[in-house]
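With one protein chain removed, the remaining protein chains of the complex are shown where they sit.
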Amino acid sequence: MGRYFAIRIGRAALTIVLVVTFAFVVLRLSGDPALMILGPEAPPEVLAAFRKAWGLDDPIWFQYLDYFGAIARGELGRSMRDGRPAIELVLERIPATLALTLPAFVFKVALGIPAGIYAALHRGSGIDRAVMMTAVAGFTVPSFVLALVLVLVFAVQLGWLPSGGQDSWRHAILPIATLSLGGAAVLARFTRSAMLEVLGQPYIRTASAKGVPWRKVVTSHALPNAAIPTVTILGFMVGTLMAGAVVVESVFAWPGVGRLLVVAVANRDLAVVQCILLLVAMTMVTSNLVVDFLYGFLDPRLRSKGAHA
Amino acid sequence: MTDATLKDTKAFSSDVDSVSRKENASRLGSSVRRRISLPAIPVSVALAISWIVAMLVIAAFAEKIAPYGFTQLDLRNRLSAPGNAAHWLGTDELGRDVLSRLLVSIRISLLIAFGATAISAMVGTTLGFLAAHFRGLVEQLVLMLSDFQASMPFLIMALAVLAFFGNSLPLLIGLMGLFGWERYARIARGLAISANAQGYAVAVRQLGATPSRIYLRHILPNIASTLIVSTTLVFPEVILTESGLSFLGLGVQPPMTSLGNMVGYGREYLTRAPWIMLAPATTIVVTTLAVSVIGDWLRDRLDPTLQ
Amino acid sequence: MPPLVSIRDLRVAFNGVPVLRGVDIVLQRGEALGLVGESGSGKSVTWLAALGLLPRHAHVTGSVQLEGREILGAPAAELDHVRGGRIAMIFQDPASALNPVLTIRKQLCEALALHRDLQGSAVKTEARRLLELVGIPDAARRLEAYPHEFSGGQIQRIMIAMALAGNPDLLIADEPTTALDATIQAQILELLSTVRRELGIAMVLISHDLGVVAENCDRVAVMYAGRIVEDAPSNQLFADPVHPYAQGLIGALPPLDGPRRRLTAIPGTVPDPAQMPSGCAFAPRCALAAEPCGLAAPSLAPIANDRSVACIRAEASRRALLGIAAE
């Protein structure tokens, strides 16, 4: 088990290095931060001064080594826009993002999983069809369309809720609703399909055949098995908690990490982008580790396999 | 195998080879039964199939059936409402015929969605199988790539492609193909590992079947249902992601058009000229619905565990 | 005293396609019945239907009585009591028949808790006893193991232990050895026979392996396309099959001793349930088919005290088998 986790952590570290390197190359080679931060009308000598100050004239490999050297010393760099430490910029955005994505995650799970289970247990019924139609519609409507429609109805027409901004908990309702609906739909569909898969397995028949009441067959035989694939998709969802709300943050003027990422990428503000990527990659890698751990917990077959993987 | 069994005689042999039949008799038995007893195609599935066929036909002949050139402007006739004789679905912010643009968009979007889904399914499944087969270093490499893919915001990937290679359609398809492959890889790997551990694959291997034959003929059919469901999830996601990219200005670029692009640019006109966005958005929803209906139906047909 | 189980005119249709087309079976206490037929002939479906284990979309009609009490369509609670408690089932494909995420102890004790009035440590003791009974060594430790840690044969033993947990009157073994190696097959069959005899329970052995059935059962019912076509004591059926299909099956069986001879195969394939021939389902493949065979499906009719057959050409077929000229 120890060796298994050593491999996992080594892989995670390599993944993060890969992410950071890839982003470095892409961002450095695809655009000049000076021009993007100072604008297309900035005089040439102003651009030159900016480039020089930030070392943008140095050879790319030099900049790369420099960057990793700094990371090794625990410095994550500064934003080229206002010179503030990048980590500071990112950290001050995290609470805002989590204020949307965490409740949304809870709602997705609370809505999607029961709906999926219910639909699977009543396969082919009217309710099943209705749930699945809603689910398909739910994840096909682009989130910005859904967001705009919610705003038109609940903010502009009914005046019940604010249309954007971050001043109170009421401002969070529509963004959370937007995020939850699409995600719940995906989760419902996935859960239903996982549940159907499990319900068709011979061991479910075995359980019924030995006289286990149906309710108990579902709760103690089907659900633990259906949880295994569902945990995978939940892991993905956890991984996107950090920067997965770009569109919703834009529509609702919500100052989260996603919006910061878009702005930072547009400005080629490398240090900030890398900070966010590190955060996202670490969340993703951690959630993968947790998922693996949960697999072991949920699926005894993998528990023994993990030891020699 | 005792000689005194009936099952190896011709009387009971079917077109399936007897070894896997032995290991998997009931599954194959029921699938044989299924092949024999084709249940009638339900109405919803028939409707879904006809919709997809219609979309394919439109995609094939988009420019022939479009009443106008899709870039043809008419600045004096901007944002005209649908339902007039000249423009059934109205015109957009440049006075272009929304119907003509919709038809061409269907072609582009289907191309992207089918192309990308196929690429991600093939790449993902292959890598998943490779990981499951070789284990060790190969597996770690595949898993690392998949971690990388999952950790890298798609925005950056899209940016990389747009920045380095310009915005050509094949590249965009390739890019979208990269989207979601890791999910297939994980599913394929997981399922292949557990299938490998199950009796039938072991037995087939002992009989000397080549690995590719084992994966393609024996493991793939057994995990097909899960993969198909994933496909029906990835397909709409590709269309949606493309529209999300259009939202950020990184998707299909003008003068080219796509469903996502129409929705992305049309969002500013949601109150002023909703028809610009409504037609493509409806197309996306209905097409996805059709894909899901067909996917569910196929899943049930292919899934040997459901009777 | 009513028979243990009495099934009358049991019919099952999936999505309007009939797969069981009127099955009648009577089973006495302690009796061992073999049910043979090709895949898809309805052997398993008969018992799954009887116990209400078919999916929702299966349409089931007819009558299934347990000691005179109708159980078809009985309330869920009553059915749950019958399943495992009165009638236990074991299945083929041991790899997937046990829940992979639960320990053997959990799955075994679940059955014990449901059907036996056992409390606390008694449950575990009984579970251990059952495992030992079916021949799992080191039972106490193995109780905590998961299904994937056992071999196929061991799983089937555990399945038998689980089936016995409820002290049933009838054990239905649905192709219990199909997925096992030959040596293991023999051991499992041996085990089944032993427990059946020692505990005095009735058994239905579903198989397409005539040899297995011949050795282990008192009586054999041959199924074809959703019907029983011949029902006879084992020795009589093997010595003297009447239905042309049964003859085909026996004819395809290589003799255990004696010179090797060419096996006779039954030409053709099983008909599509959705497109059943109007008369006898076997007629298209039957060498003896005559014009009336296509008119109406023959019903199971007694030809002797303890055997019946569903064939209007039964006499002719018997003579054909015995080598006597038809006329």
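For reference, chains read A, B and C in written order, and residue numbers begin at 1 within each chain.
Definition applied: a residue touches a chain if its C-beta (ideal position, glycine included) is under 8 Å from a C-beta of that chain, and two chains touch if they have at least 3 such contacts.
Throughout what follows, contacts and distances are computed from a predicted model.
Engineer: Can you match the unshown chain of the complex to its UniProt protein name from these: "NADH-quinone oxidoreductase subunit D", "Multisubunit potassium/proton antiporter, PhaC subunit", "ABC transporter substrate-binding protein" or "Pyruvate synthase subunit PorA"?
Structural biologist: The chain we cannot see is, by its UniProt record, "ABC transporter substrate-binding protein".
Engineer: Quick one: jot down which shown chains the absent chain touches.
Structural biologist: Touched by the chain not displayed, across the whole complex: A, B.
Engineer: From the list A:Pro59, A:Gly74, A:Gly126 or A:Gly159, pick the residue that touches the absent chain.
Structural biologist: Checking the options A:Pro59, A:Gly74, A:Gly126 or A:Gly159, the one contacting the hidden chain is A:Gly159.
Engineer: Among the options B:Leu94, B:Leu171, B:Ala224 or B:Leu298, which residue touches the chain absent from this view?
Structural biologist: Considering all chains, including the one not shown, the answer is B:Leu94.
Engineer: Among the options A:Ser180, A:Ser250 or A:Thr283, which residue touches the chain absent from this view?
Structural biologist: Once the missing chain is taken into account, the touching residue is A:Ser250.
Engineer: Which residues does chain B use to touch the chain missing from this display?
Structural biologist: Touch set of chain B with respect to the missing chain: 71-73, 75-76, 78-79, 93-95, 159, 162-163, 166-167, 249-250, 253-255, 265, 267-272.
Engineer: What chain A residues would touch the chain not displayed?
Structural biologist: Against the missing chain, chain A presents residues 30-32, 35-50, 52-54, 79, 81-84, 89, 144, 148, 151-152, 155-168, 170, 250-253, 255, 259-260, 263, 266, 268.
Rule of thumb we're sticking to: only the chains that are shown with their structure count from here on.
Engineer: Measuring from CA centroids, which chain ends up nearest the centre of the complete protein set?
Structural biologist: B
Engineer: Among all other chains, pick the one whose mean CA position is farthest from the mean CA position of chain C.
Structural biologist: A
Engineer: Could you give the separation in Å between the centres of chain B and chain C, each centre being the mean of its C-alpha atoms?
Structural biologist: Computed value for the inter-centroid distance: 43 Å.
Engineer: For chain A and chain C, let me know how many angstrom lie between their CA-based centres, rounded off.
Structural biologist: Once rounded, the distance between the two centres reads 52 Å.
Engineer: Please compute the C-alpha centroid of chain A, do the same for chain B, then give the distance between them in whole Å.
Structural biologist: 22
Engineer: Taking each residue of chain B in turn, which ones touch at least two of the other chains?
Structural biologist: Within chain B, the residues that touch at least two other chains are 197, 306-307.
Engineer: Touching two or more other chains, which residues of chain C qualify?
Structural biologist: 93, 96, 148
Engineer: Using the touch rule from the top, collect the residues of chain A that touch chain B in their complex.
Structural biologist: Residues 7, 11-12, 14-16, 18-19, 22-23, 26-27, 29-31, 132-133, 136-137, 139-145, 148-149, 152, 186, 189-190, 193, 196-197, 200-202, 229, 232, 236, 239, 243, 246-247, 250, 261-262, 265, 273, 277, 280-281, 284-285, 288, 301, 305, 309 of chain A touch chain B in their complex.
Engineer: Along chain C, where are the residues that touch chain A in the complex?
Structural biologist: Result: residues 48, 51, 53, 56-57, 76-77, 80-85, 88-89, 91, 93, 96-103, 110-111, 114-115, 146, 148-149, 159, 162-163, 165-166 of chain C touch chain A.
Engineer: Please output the residues of chain B touching chain A within their complex, sorted ascending.
Structural biologist: The contact residues of chain B facing chain A are 135, 139-140, 143-144, 147-148, 150-153, 155-156, 159-160, 163-164, 183, 186, 193-194, 197, 225-226, 229, 233, 236-237, 239-240, 243-244, 247-248, 260, 263-264, 267, 270-271, 277, 281, 284-285, 288-289, 292, 296, 299, 303, 305-307.
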